[in-house]
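Note that this complex is displayed minus one protein chain, with the remaining chains in position.
Each chain carries a letter (A, B and C) given by its place in the written order, and its residues are counted from 1.
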Amino acid sequence: MALLRALLLALVVPIVRVKAYDNGLAITPQMGWNTWNHFGCDISESTILNAAKAMIAKNLTSLGYEYVIMDDCWHAPARDAATGAPVADPQKFPNGIKALSDEIHALGLKFGIYSDAGRYTCGGRFGSLDHEDIDAKTYAEWGVDYLTLEYDNCFNEGRAGTPKLSFDRYAKMSDALNATRRPILYSLCNWGEDGPWNFASTIANSWRISGDIMDTFDRFDDRCPCTSVIDCKLPGFQCAMARIIDFAAPVGQKAHAGAWNDLDMLEVGNGGMTHDEYVTHFTFWSILKSPLILGNDVTNMSADTLEIITNKAIIDINQDSAGSPANRRWKRSVQGGGDLSLWSGSLVNNRFIIALLNTSPSQQTVDVDFTDVFVDQGKVYQHQAYSISDLWQKDASGNWGKPLGTFQGSLKKVVIG
Amino acid sequence: MALLRALLLALVVPIVRVKAYDNGLAITPQMGWNTWNHFGCDISESTILNAAKAMIAKNLTSLGYEYVIMDDCWHAPARDAATGAPVADPQKFPNGIKALSDEIHALGLKFGIYSDAGRYTCGGRFGSLDHEDIDAKTYAEWGVDYLTLEYDNCFNEGRAGTPKLSFDRYAKMSDALNATRRPILYSLCNWGEDGPWNFASTIANSWRISGDIMDTFDRFDDRCPCTSVIDCKLPGFQCAMARIIDFAAPVGQKAHAGAWNDLDMLEVGNGGMTHDEYVTHFTFWSILKSPLILGNDVTNMSADTLEIITNKAIIDINQDSAGSPANRRWKRSVQGGGDLSLWSGSLVNNRFIIALLNTSPSQQTVDVDFTDVFVDQGKVYQHQAYSISDLWQKDASGNWGKPLGTFQGSLKKVVIG
Amino acid sequence: MALLRALLLALVVPIVRVKAYDNGLAITPQMGWNTWNHFGCDISESTILNAAKAMIAKNLTSLGYEYVIMDDCWHAPARDAATGAPVADPQKFPNGIKALSDEIHALGLKFGIYSDAGRYTCGGRFGSLDHEDIDAKTYAEWGVDYLTLEYDNCFNEGRAGTPKLSFDRYAKMSDALNATRRPILYSLCNWGEDGPWNFASTIANSWRISGDIMDTFDRFDDRCPCTSVIDCKLPGFQCAMARIIDFAAPVGQKAHAGAWNDLDMLEVGNGGMTHDEYVTHFTFWSILKSPLILGNDVTNMSADTLEIITNKAIIDINQDSAGSPANRRWKRSVQGGGDLSLWSGSLVNNRFIIALLNTSPSQQTVDVDFTDVFVDQGKVYQHQAYSISDLWQKDASGNWGKPLGTFQGSLKKVVIG
Partner (left out) sequence: MALLRALLLALVVPIVRVKAYDNGLAITPQMGWNTWNHFGCDISESTILNAAKAMIAKNLTSLGYEYVIMDDCWHAPARDAATGAPVADPQKFPNGIKALSDEIHALGLKFGIYSDAGRYTCGGRFGSLDHEDIDAKTYAEWGVDYLTLEYDNCFNEGRAGTPKLSFDRYAKMSDALNATRRPILYSLCNWGEDGPWNFASTIANSWRISGDIMDTFDRFDDRCPCTSVIDCKLPGFQCAMARIIDFAAPVGQKAHAGAWNDLDMLEVGNGGMTHDEYVTHFTFWSILKSPLILGNDVTNMSADTLEIITNKAIIDINQDSAGSPANRRWKRSVQGGGDLSLWSGSLVNNRFIIALLNTSPSQQTVDVDFTDVFVDQGKVYQHQAYSISDLWQKDASGNWGKPLGTFQGSLKKVVIG
């Protein structure tokens, strides 16, 4: 079991400026929905259109979820023999990808596609390696003027192992997309190999940092064997949610407007975690400024799931224009296993966020010291008074964010279940 | 001491699809026999033909053992001075390699050969580095239409250290073999350097993951110093059998039809382990989908040895068409040294495999929880009932696989010696 | 809390020669002042000129502080469209950089500038990658005949990961600077990636060894995650002062006249540490032969701050012509956390330095054995008598360095708070 409290602190003093680079896209982390986590290879035109319609019906679009992303297995068995252009599976997509894209646009949404910087996709379809130009051109011809490309790393023919090898491979698609003259949100996925947080911000809008997420809280799995994403030579997959949070701690510093750490698609609603665990999941993806890409079946959601993914206070943190991920201030081992950690971050307009994470099996009580919360801001901030709200409770008007009062110096005896 | 129980679970629900890539060869792991582990450099035409005949006489061929592989030291002192073509030792092979290959084929078996992606072979003979084309061409001229090439890593002139350097070196032989227009099973050996599980599946049918096996259960040897195969910079040799199982745990995820992790040739029957230890050896090589290449003297086997290598239930798991290696679900330290671990995997037709591994010096009793066994399949599977058989006992008809009854939720108090 | 005692030992015997290479610049570590630590991006002509004038007014120049370095954010939004030359921000620098440089020179000081071996600077301005020639040429045209270049590592497009990739990238600027025919002190910053202590001494006068310093004594921060600078793949920033001392221990051996390990700019006077901690900071930067680049607001210093940065005895050690960094002789864990360590080094004229570092929360008492202090010099030195002074106390004449008497064999019961 594991709970989290996300608290918002506000006061009126200027905040520290963040060094940032901006290429005009994904100024805040992208939000949307993707086929993979729930449907895997079992997709078709209707899967995707139904999801798009459900996103509107459930008002998800009004909260910022705008990308509808078709993941792996949309492909025909082979490229077009004459032109080498990619071809979609005619059975799954009888009207073609352009028709699907047009319908998505008609709904006011944006359309995304998946490919792989290797010979094959992870699902064994044709990949884009050494076909970057024709693929980017075709994607553009399919009529999408705003494209999210999820660009994966399977079967990469050994073109990895130094940042330069990885940069060069992924920059090829970046250049090809730019050559189409259409604005394209480029979501790079190389599972964190060679440190994309170091090399990718000038060529992509986001980069995955680890192997694929597993819909579970904190179970170690041999298939996600690294204990850190720094120089991990086998990112693998089946990475538990809380392990990805741990992975993200040292690399948050590298994200900024237009260039985000991608913690992988959300599992909220897919059934492998408890309500509290999904709350933790959604909160940390938000405060770490990960893209928020839903991975559940949005046509069939419980009220619980809907409530989590529509917490506007949490989404606002993710979309805050400061673009500054929360940082872990301390991490303490808990007797009996697991850890307790404190995270804090700054937003625009002198607001701040505090979050606690408990991965131990037992409830913990902890004092939160403002010298830890404001380690980056210094002594003046550490000694001021703050009005604090709990973002997972609602206020009197029914809006997320219940005021808890004014606090100075510390929060005493916070209970984290 | 160390024992293992391999249990087969069966029920009738659809299983999860595995992402797979298929190049038409080694759809299931290759099976056969190789000269090295028992004979080393002391080989000749008769060594190999006698083994081939024994494989037929002992009915090994009917179980799938079909490759007869001539390992290192078949070479003349030098290549042909005029053509640069490889030449066999005229004393060991007075009739030449083509004659040997013809005889192997006449017996209904397939013929394999060894070379090295370096200047010399590990035994100091001429290697194939920078001679890939002439070597592949000659192998084809030697009349083999189905060739297993064991392609080693000694004296590689520093062409390693990034996946790209290793890929490029081994892809040269892959291209040369393909250029011969003959189907060639390409068994790559670079001892796991630079992560062949990441780069080799598009160029080879299997890849070694570690240094050479030692015919012993679990003894640490300084010559096999790495504690993991991930980014191991000195794979070495003299790797104990159970250490290779441990090495294989994180990389099983990368294998699929036509592309296998090779845990090295079998030592069953070579005398360095007990009966129970060889049972463990054979079982894990099977469930981890390693090629099953016998390494003992098949002309002179004990009944015990023969029984182990002919357990059809275990072989069937190795050759199961799902092509999905078992995964380790947990690994627990045992007081007094060693570990206890649980492994499970899925087969076609809703069948599953459970295995336990005990490397501690004492007998262990353990409950096997189905939430661990079916961590990948989810809650529905975790709560169903399964009919279970023990694959190292025989049923009433004398076939391997004794039914143990029906179980739900867990197996209680499994004793593992 | 943490204190240090810096002791100077003197006797009259010849010292061991140090292997050294000399390119004519930075024969002793450079000294000066830089805008970044205190002012960040908030700089202008007056910020820099005021600091220069204060350096003279406070007599800092007489102690050797001579470089006035303009760090990041001096840039206009873009390079000159026609020539590609760098352009300064016309608002911050209405008279241009050349005028500023001329004024600095008129004051008898030297002028330094910042750029980045990447597409952008860390602050998001245009970087010098692939613009080395025009940038070096422009810097020269700006009229500086003695230039300190702080050359950073942000947005480096993946050109790192092997010493060769890093060397080649930074050597380009080295060649470009040399091509201007002006003597230029080249201060390289790649945060220690790929081991600049191994590759940079033939192309630069100093190299940073770690992520950026944080103005705090010994707090671990996830943004500076590596526990050593050896093969650190994520140097990050927010590295506490005492952690940088620990980082420096193994690489001190690589420094020599003209080629220094740069421990980053000083934080003395910026408010995050106590007096004793700043004393420790200044002492270790000195004895480890780091450049001494002030990072505080020199126009507004406390008496305490001024006293620390003007300790002539400590500065003399830094500028000693032997150019030999102190080495750590032992490091011992203290119960309750932290470490106690002994450092010693040799100066010219048979003088030696001893320093103790206590990062534990409690006062420690320790015997300093001369067999440890003189481990490099051998038995004769270990058994001689030395007259010893405490460099953080003043003698009767008011000069730094209070004689403590003569000692042989050891210093007994040294108390380190």
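The rule is simple: a contact is a pair of C-beta atoms (placed from the backbone, for glycine too) under 8 Å apart; a residue touches a chain by one contact, two chains touch by 3 or more.
Model, not experiment: these values are computed from the prediction.
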Using the touch definition given at the top, which of the shown chains does the missing chain touch? B, C
With respect to the chain omitted from the figure, which of B:R119, B:K312 or B:K331 is a touching residue? B:R119
Among B:I97, B:A160 or B:L340, choose the residue that contacts the chain missing from this document, as touch is defined above. B:A160
Would you mind spotting which of B:F237, B:W330 or B:F407 touches the chain that isn't drawn? B:F237
Identify the residue among C:G40, C:G143 or C:P163 that touches the chain left out of the display. C:P163
Which residues does chain C use to touch the chain missing from this display? 17, 19-22, 161-168, 171, 194-195, 197-199, 201-202, 228, 230-231, 249-253, 327-328, 331, 375-376, 378-379
Positions on chain B where the hidden chain makes contact: 40-41, 119-120, 122-124, 155-162, 165, 216, 219, 221-223, 225-226, 233-234, 236-238, 271-272
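Here is the rule we use: only the chains that are shown with their structure count from here on.
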Magnitude of the superposing rotation for chain A and chain B (Cα, nearest 5°): 90
Mean of the CA atoms for each chain, then the mean for all of them together: which chain is nearest? A
Rounded to the nearest whole Å, what is the centre-to-centre distance of chain A and chain B, using the mean of the C-alpha atoms as each centre? 39
Averaged-CA centre spacing for the pair chain C and chain B, given as whole angstrom: 55
Listing for chain B: what residues touch at least two other chains? none
